[in-house]
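Only one protein chain is missing; all other protein chains are in place.
Now for chain A:
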């Protein structure tokens, strides 16, 4: 496919001299295309054959192992699956709620932190110091530890008006942790914009803020969308860590069901639900990355 496209693109480039009138292909080109066609057919058949071989080996290998009947009963038990799924699914809705609330706040917090770190004026030194301190500290603490600290620490302070609902506390902990990661993603995006863009904007008398707002940040955000979505897929999974504070989300529901029947199948249902959610996200990320790559190669591909 790529070869075919380059072939048609090239004459247009030179503009004027190369008229795009239909002409009959030379013998040489016809032979070349026939050979390419033959090769592409051959690689399709090889791919199909190797996929079948790998699948058969895997299935036979796993099901023929001595422990398989026990594993099948404990992890792939259809009646346990049907039994646990409604509760796990209900719990999963809480996971969805958790990350839907956390994600937009993470975006805003992270962009603010990243922008503060670009400020150069000495007036902003305290703000900048706070931003650096924040990213250093919260990127260094394991997320699950942070959830324990916020979830049990904040209520223990007995502050007037401080939240003590475990879901809210869990969301706050996730925001603090992911805000620090995503801030670094934004910062790397901002720093990847060539200084000449800033020079051009400043030479037009745009202020630092206007330069960021209209020139640097729009380009930076576009550039970091794939790593950003990657962090969000990770955040979606980590919403299960809030389980340690007790709310009945998917993982918690699965562990309740699993301990009742001494069967691990509910964990499998929870895992499946997370996969169902992150796979479309991964494909969407791939799609965006491919589109960005196509744009950059607008001149032709290698």
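Rule of thumb we're sticking to: contacts are C-beta pairs under 8 Å (C-beta built on N, C-alpha and C of every residue); 3 or more make two chains touch, one makes a residue touch a chain; residues count from 1.
Keep in mind that, in the parts below, contacts and distances are computed from a predicted model.
Participant: Determine which name in "3-methyl-2-oxobutanoate dehydrogenase (2-methylpropanoyl-transferring)", "ABC transporter ATP-binding protein", "Biotin-dependent carboxyltransferase" or "Glycosyltransferase" the UniProt entry assigns to the undisplayed chain of the complex.
Facilitator: "ABC transporter ATP-binding protein"
Participant: Which residue from A:29, A:50 or A:207 sits in contact with the chain not drawn here?
Facilitator: A:207
Participant: Which of A:153, A:218 or A:246 sits in contact with the chain that's absent?
Facilitator: Final answer for the missing-chain contact: A:218.
Participant: Write the list of chain A residues that the hidden chain touches.
Facilitator: Answer for chain A: residues 196-197, 199-207, 210, 214-215, 218-219, 222, 295, 298 touch the chain left out.
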